[in-house]
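The complex appears here without one of its protein chains, the remainder shown in place.
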Amino acid sequence: MKPLDRKWVWIGSLLLLAVLLVLPFLVKNYRVFQFNLVLVYAVAILGLNILTGFNGQFSLGHGAFYAFGAYTAAILMSKYGVPYWATLPAAFVVCFVFGFLVGFPALRLAGHFLALATFALALAVPQLLKYKKIEGFTGGVQGLVLDKPQPPFEFRFLDQPLSSDRWLYFFTLMVAALMFLLAWNLLRGRVGRALVAIRDHPIAATAMGINLPMFKSLTFGTSAGFTGLAGALGAIAVAFVSPDSFTVQLSIFLLVGLVVGGLASIPGAIFGGIFIQYVPNIADELSKSAPAAIYGVLLIAMMYLMPSGVMGGLHRLWARLRANSTG
Amino acid sequence: MEALLYQVSSGLANGIIYGSVALALVMIYQATHHINFAQGEMATFSTFIAWALIQAGWSYWAAFFFTVAVSFAGGLLVQRIVLRPIEKAPVLTNVIVFIGLLLIFNALSGMLFDHTIKAFDSPFAKDAWFDTKYFSSHQVGSAGVLLVVLFALFAFFKYTSVGLAMRAAAQNPDSAMLVGIRVSWMLGLGWGLAAAIGAVAGMMVAPIVFLDPNMMAGILLYGFAGALLGGIDNPLGAVFGGLVVGVLENLLGAYVIGTELKLTVALVLIVGTLTLRPDGLFGKKVVTRV
Partner (left out) sequence: MKLRTLTLAVAGIASMAIAGSALAQKKYDPGASDKEILVGNINPYSGPASAYGAIGKAIGAYFDMVNAEGGVNGRKIKYITLDDGYNPARTVEQTRKLVEQEEVLLVFAPLGTPPNSAIHKYMNDRKVPHLFVATGATKWGDPKNFPWTMGWQPNYQSESKIFAAHILESKPNAKIGIIYQNDDYGKDYLKGFEDGLGDKAKSMIVSKLTYEVTDPTVDSQMVSLKASGADTFFNITTPKFAAQAIKKAAEIGWKPVHYLNSVSASVGSVLLPAGLDNSVGIFTASYLKDPTDPQWQKGKEWDDWLAWMKKYMPSGDLKDVNIVYGYTAAQGMVQVLKQSGDNLTRDNIMKQAANLNMTLPMLLPGVNVKTAADDFYPIERSQLARFDGKTWALFGKVYGR
């Protein structure tokens, strides 16, 4: 990269950081709550991306892992009094194990078959959560109401207090940054190359000595862990979990966010999160009688304009600008 | 004993429904190598059109055939207009567009025909000669219709040149083009046929489950499962898969695990079967060159 470009990247990044830190104090609390959800979905989509984008295993059931992470956090907080930040590693571990276990039968399934199996998982999750034998833990159909975490210290900036929402936003921002860093580190090295190799040329990858079953299952586990952690963050932010919060629609939305953001792209997850958080609201404003239809139209339009997602579109734009500037 | 027979027979009857949907899915898959998630909603929309025609005074069979024709045209148009721009795009992009179509058709059904359930008459009279204790005349009639469609499809793919061209276009579009097959039109044709089959499925289903915009939501999953269990490229297998899913769903729910964990059990079943036979019960093993 030319030194001039480097400078622009630095300036851009600092600007972005400033915006992320100052913005919550410029807008109302409920908007900060929305930003928080964007970050949560971005981490969830990042998890899905590891599995589907980088490793080519289709999952239509990641909502299940999100739900398990959310319920892990909720049960720990409401039944065992665990502080909210301590539930995050627990959610990651629980979902990692669960995802790893799911990864084994998934080894035998490919493409559509895996999609069906994960779709069935997503469908079964609400029913599982309502099962009366575990109602004592899960709260059954009524769900669990959580206490919203309070900021640990007083702080005022631009004449606005550090409210619970703002504190949670910064907390989520820190965790999300950490997760993105982890993912980037994981995927840019040998592991990332192995994942992509498995996706594109599985037979060649095996021939090269990559232990396919182990890798694929571990990927499933890691992916589930990421999305489960996002679920825990989501549960803390919304302060409520119930089986109806985690229907198959969630899994579909995560997939939508993945494709809209861009497959196999880490920053794409953020655009995906923005899309699935805000576009339903836009659809709602455009039409009360059929907001889902508007959402469908916007989805299709998005796919026409940017078939490789936002990141794909941005790459094309960047390439064109560079071509113009040099040509 | 009587209860068991009733469970099996109503499972088979449901299985016929799943099999019909599975057929439409197989049709689309054979033609395009995609699974159309919007299949159920399109079928529901077609059924609403038939209902509206019957309300307006048309006779059943006139409405039936008109709806099938309109659905064929509609499916073709959807492929030509909505899907052609992204023919070359990655698989998941297509999947997202299918999801968009699903949402649009579902919302359109709700908006145009509202959500109160509608009775849809069966063309098979209640006291027809083939009405039996365990299978109502409609269920027998639907099975007959399904068999007709199944064999027509089977013959189409195996014995006609258009059918062959369609399979070639789906399997190897580049080679097919070289041989002179108009691949794009084959895709459109496939969509049209799938939409037509879906319309038939919808019209056979509606008298049993009642017509409302969310009629097909539950059925699509079981149809999907049936299609995959039977082998996604095998029409006969798909129907058989649908029947298996229908019967097992009932028997498991009634005798084994109870109704509270039915979906979970279905999940375990599907995963289990596919783990043992990854290409489905009757699917052909796909051998790829290294």
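Order as written gives the chain letters A and B; numbering starts at 1 within each chain.
To be clear about the criterion, a residue touches a chain if its C-beta (ideal position, glycine included) is under 8 Å from a C-beta of that chain, and two chains touch if they have at least 3 such contacts.
In this text the structure is predicted, and so the values were computed from the model without any measurement.
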Determine which of the presented chains are touched by the chain that is not presented, and list them.
-> A, B
In the complete assembly, which of B:V91, B:A168 or B:A217 touches the absent chain?
-> B:A217
Taking the entire complex into account, which one of B:I208, B:L236, B:V265 or B:L281 touches the absent chain?
-> B:I208
If the hidden chain were put back, which of B:Y6, B:F130, B:W185 or B:F282 would touch it?
-> B:Y6
Filtering B:L53, B:A107, B:A165 or B:A201 for touch with the omitted chain leaves B:A107
With respect to the chain omitted from the figure, which of A:P24, A:G192, A:G234 or A:G268 is a touching residue?
-> A:G234
On chain A, what residues meet the omitted chain?
-> 28-31, 33-34, 37, 123, 127, 130, 140-143, 145, 234, 238-240, 242-245, 247, 249, 280, 283-284, 288-292, 295
Extract the touching residues of chain B with respect to the undisplayed chain.
-> 2-3, 6-7, 10-11, 13-14, 17, 107, 110, 114-119, 136, 208-210, 212-214, 217-219, 221-222, 249-250, 253-254, 258-260, 262-263
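Heads up, the rule we're going with is that only the chains that are shown with their structure count from here on.
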Per the C-alpha centroid definition, the whole-Å distance linking chain A and chain B comes out as 33
Residues of chain A touching chain B in the complex = 52, 58, 105, 108-110, 112-113, 115-117, 119-121, 123-124, 127-128, 130-132, 203-204, 252, 255-256, 258-260, 263, 289-293, 295-297, 299-300, 302-304, 307-308
Interface with chain A, chain B side, in the complex: residues 35, 82, 85-86, 89-90, 92-93, 95-97, 99-104, 106-108, 110-111, 221, 224-225, 228, 232, 260-264, 266-267, 270-272, 274-275, 278, 280, 288, 290
